[in-house]
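What follows is a set of notes on a single structure, which appears directly below.
The complex is shown incomplete by one protein chain, all other protein chains being positioned as in the whole.
A and B label the chains in the order they appear, each numbered from 1.
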Amino acid sequence: MAGNLLSVEGAYKRFGGVHALAGASLEVSAGEIVGLLGENGAGKSTLVKTLAGLHSLDAGTITLQGRPFSQGNPRSAREQGIAVIYQEPSLFPDLSLAENVFVGRQPTTGGRVDWRGMVSQTQGLFDGLGIDLNPLRPARGLSIADQQMVEIVKALSIDASLIIMDEPSAALSAAEVAQLMTVARRLKDQGRGVVYISHRLDEVTELCDSVTVMRDGATVATAAVAQIDTTQIVRWMVGREITEMFPKFDAEVGDVVLSVKGLTRAGVFHDISFDVRRGEIVALAGLVGAGRSEVVRAIFGIDHHDSGTVSVSGSVLRNGSPSAAMSAGVALVPEDRRLQGLFMPAAISRNIAMTVLARLRSRLLLRGISERRVATDWAGRLQLKYANIEDPVERLSGGNQQKVVLAKWLATDPALLIVDEPTRGIDVGTKAEVHRLLSEQAVRGLAVLMVSSDLPEVLGMADRVLVMREGRLVAEIARADATQESVMTAATISGALA
Amino acid sequence: MTGRNVASTALKAREFPILVALAAVVVTTGLVNPTFASSEGISAILIESSVIGLLAASQSMLIIMRQIDLSVGSTTGLVAFLVGQNAAANIGVPFAVSVGVGLAVGLVVGVVNGFLIAYLGLPSLVVTIAMLYVVRGVFSHLAGGETITAEQVPAPLVELGSGSIFGVPYLFVCALIGAISVTLLLRYSRWGRDLYAIGSNPEAALRVGIPVARRTFVAFALSGIFTGVAGLLLLGRFSFADATSGLGIELYVIAACVIGGVAIAGGVGTAVGALIGAVLLQTITFALGALGVSQFWQQAVAGALLVLAITFDRVVAVRSARRVVRRVEVLA
Partner (left out) sequence: MMALQRLRLTAWDRGIVLLLILTLLFGGMSSELFLTGDNLNFVISDVSEVLLIAFPMALLIIVRDIDLSVASSLTLASAVIGITYEATLSMPIAVVAGLATGSLCGLVNGLLVTKLGLSSLAVTIGTLALYRGLCFVLLGDMPISSLPMEWTDLAFYPIGSTFLPWSVVLLALFGALFWYLLHGTRFGRWCYAIGQGEEAAAYSGIPVDRVRLLLFVMTGFMAGLAGLVYTLRFASASPDGAMGYELIVIAAVLFGGVAIAGGIGTMWGVIAAVLVWGASRSLLQLAGFDANALVIVSGLLLLVSVAIPQLISRLREQLGHRSPRGGNPTRGEASLPSGNEVVHPSPAGAGHDQGSN
């Protein structure tokens, strides 16, 4: 019975030096909901993208309904019966829901698009899943939950046998999650297979029949939900006691540098208050979508906040002004390195010097040589590996790119260093270097605020762990009390540690 | 059924306020100056809006798919001139040949635009600005100081330019037929629906397997043919053509589209709306005249309307998207 719908065996896939998949497997039966779990970077996304036809495996086999699955073509993946519902669907905002469902293959009568038939078929599919939406309304303005519903209906309209939901609940309210689960159960009752990816363990245990847990690109456990509890799942996900060495140095904790009071941005985060002191590394933990990045963006002034204050070294920052934050000594290493952190086609030197240009001008003229000098200096201090300081930064590896972002901000000589997912997607060696760097900065007297979804990193580096869930600060855990279980529980399970 | 459908969809959405504005302008101006709302007055407006209306109808197809064609003014003029020249050089040439010449010239320009934009991936703005130049340059070279006058224009075109049916000028009937056919094509064929999908979300269109490049190419070619027809109408309208024919009308064409509810960001609007936009633009111009405002205000008003229409379009879009943005920010 196991795996009679989909069977992935011995899947390997590497990108450059990173093994995204290293012996992953996944079995799904018709009429079964499988929870696919794992920390960020465990390889879930790569596996999903492979099944969506976006990647091809380096090694391994995929069998769908007893036939080998032909890889590497999104369209063919759909035609073979696999549909993926992403966290953020990309619909056609100007087209009606009915047309979004049937786009590119509208039903026709005599070559003429049969609008009536299309609308009634969509209505039928909506009714079948208990979705209360008007097929004639445009997709623009639809909530994320409803957009996902449209995607699910689209999957049904092509009669997909396997529906993969990639963290669908990350941005949904409790009521919306409940509706999503209802729909997922109907799909199951129709004899389809569902793969449900989520970080919220209570959801997974409530909805799924079995779980498959991935770690470091490999599948480490598969079990029926009835036979296990969340503690066991967390242990599988985390796997090991912390084996990596986190170079955490003792730093003298001094005065308050950052003080956030009652910070609120309507609908995003609410009443956030905390302090960060000199020499301290404070981690902001929580699930993706809990509002952590949004909070640090508001602190740095990229987003406006609606109420509350941010003060740095005693003075209140102007709302929504990154340059005010910068002159107060705030530095933000953002979450998305390629889009927010770097100018990819520009030279390494240009990137590093970008934040300190005002200082570099000598006798009215800003010269490339002064940019190169400051960049070379920082590249040396951070042991950046590069061929030429004028090379475009896009030629560097992910880890070295992250060092460039760090250099760019350390060059401003900040009092507060905010890092958002500082080691996401970079290799283990560089990861340790980044950690050592952060520790050193704390010893030098910087206040460090670190957003991270990487639990070992949080536990290894932080003096204190602040946990956010659904836009609120729900727990503050001292280093001594912080364990994988305590942090994960606060982040995932409503009611705990509130 | 079809007719009612078209009527209801045209009225329900973006075109309705434009019709209301149109009626308001006609009525208020008519009250001040009764000759304005007379059948002659209205007929003059319709004649004047035909060429731009037809061009706007075909341009709407491109704007809906997030492209733009600024070369239409030059091409329309070139077609008008070449058809006249061809008819003058070959006395007694069948009218069908004249039509063929016009459509072929339009098609050639459309195909060149389409190839460069669809298959070489060049931005349509730059390509069609360049083609505006090239076509106008070729045109001026061919024309020199020559003018095409009434006696050289094929008789059917003269008739087309002056006649009317049930009080509706033939020229406007042509524009209306063109606008309705584009509207129907875009509403009832998969090909047309693909254009809306491409304009609404180009990446998603690729992802669902719509052959974006081919659709783009064919749309430009088709738009070229419509431009050829517009050239014939232009020749019929004035019974005259020279090297300056059609100069600068691309701006009025774009303005008509935007005023008619075809969003510059793509994905929305209809060809009929664009035609109504052209009529509104022309009506306001005439109304200003009827109210005693100098003719020199004409272009300024068109420009101001265009800016207003773009702003209005954006404000509406922002308002309806606000909810989505809020939700997306949670994820970002």
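Note that contacts are C-beta pairs under 8 Å (C-beta built on N, C-alpha and C of every residue); 3 or more make two chains touch, one makes a residue touch a chain.
In this text the structure is predicted, and so the values were computed from the model without any measurement.
**Q** Omitted chain: which shown chains does it touch?
**A** Contacts of the unshown chain, counting the full complex: A, B.
**Q** With the full complex in mind, choose from B:L116, B:L171, B:A221 or B:A287 the residue touching the hidden chain.
**A** With B:L116, B:L171, B:A221 or B:A287 as choices, the missing chain is touched by B:L116.
**Q** Could you tell which one of B:A88, B:I129 or B:V173 touches the chain left off the display?
**A** Reading the full complex, the residue touching the unseen chain is B:I129.
**Q** List the chain A residues touching the unshown chain?
**A** 15, 18, 20, 45-46, 49, 54-55, 75, 86-88, 90, 166, 300, 302, 322-323, 325-326, 332, 334, 336-346, 350, 353-355, 357-358, 361, 364-367, 391-392, 394-395, 398, 408, 424-426
**Q** Residue by residue, what part of chain B touches the chain that was omitted?
**A** Contact residues on chain B toward the absent chain are 65-68, 116-127, 129-134, 136-138, 140-141, 198, 201-203, 205-207, 209-214, 216, 248, 251-252, 254-255, 258, 264-266, 294, 296-304, 306-307, 310-311, 314-315, 318.
The rule we apply is simple: only the chains that are shown with their structure count from here on.
**Q** Counting in whole Å, what is the centre-to-centre distance of chain A and chain B, each centre being its mean C-alpha position?
**A** 46
**Q** Mind listing the chain A positions that touch chain B in their complex?
**A** Residue positions touching the partner: 74-75, 87-88, 90-95, 99, 103-106, 108, 111-113, 115, 140-144, 170-171, 267-268, 289, 291, 293-294, 303.
**Q** If you look only at chain B, which of its residues touch chain A in the complex?
**A** Per the stated touch rule, the residues are 5, 187-190, 193-194, 196-197, 199-201, 203-205, 207-210, 266-268, 320-321, 323-324, 326-332.
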